[in-house]
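A single protein chain has been omitted; all remaining protein chains appear in their positions.
Here is chain A:
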Amino acid sequence: MGELKYELSQNAYIKLVLHARKHKTAAVNGVLLGRVSPQNDAVVEIADSVPLFHSHLGLLPNLEISLIMIEEHYSAQGLGIVGYFHANERFDDLELDSIAKNIGNHICRYFPQCAVLLLDNKKLEALPKGKDRSPVMQVSAVFVCIELSNYGVSVSFLAIKRFWL
C-alpha cells in the first residue's frame, strides 16, 4: 500500500491534549473526525476530535451511544470517524493496550485509512516548559503514530497544521 499522510488540525490537537491534561491520573480516549482530502487521495484531513472518556474505557454501552451520536452529528458536516486517540494511565507506558487495539480495528472496518494516535506522556510533560512564544513554532510531535499492520497502512508523516504553543 502507498504512503498516507494525515493532517491534524489545531482544533483537534488542542482538544485532545487538554483532555489528557485535565485527567492526569487516568487513561483517556477520544475519537478523530475528518475526511479524505478532496484534492489528494493520499491525505486524510483530521478536522476535529471528540474526547470521550476518562474512566472505564473498556465498557461498551457508553462507547456505542457516543459513537452513534458523534456519527450523526458530524455526518451533517460531511465528516466521518477517521481515527481513535488514546492516552495511557502510566507515565512511561508507550504500548497500545488491547482495548485501544480493538476499538481501532473496529473503526478500521468502516474506514480503512483509520489512524490510531497514542499520546506520548513524556512529551506532554515537557510541553508547558517551553517558553518560546514565537508564532512559528517548531512542531513538537507529541503523538506517536502507530502502524496498523492489519491493513498494511504505514503512516509516513504526521503534519500538525498551524500549530502553536
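Operating definition for what follows: contacts are C-beta pairs under 8 Å (C-beta built on N, C-alpha and C of every residue); 3 or more make two chains touch, one makes a residue touch a chain; residues count from 1.
In this section, contacts and distances are computed from a predicted model.
Remark: of the listed names "holo-[acyl-carrier-protein] synthase", "Synaptotagmin-4-like", "Septin-12 isoform X1" or "ER membrane protein complex subunit 2", the one matching the undisplayed chain in UniProt is "ER membrane protein complex subunit 2". Although one chain is not drawn, the whole complex shows that of A:Q10, A:N40, A:N62 or A:Q77 it is A:N62 that touches it. Mapped onto chain A, the footprint of the missing chain covers residues 27, 55-62, 64-65, 68-69, 72-73, 90, 93, 97-99.
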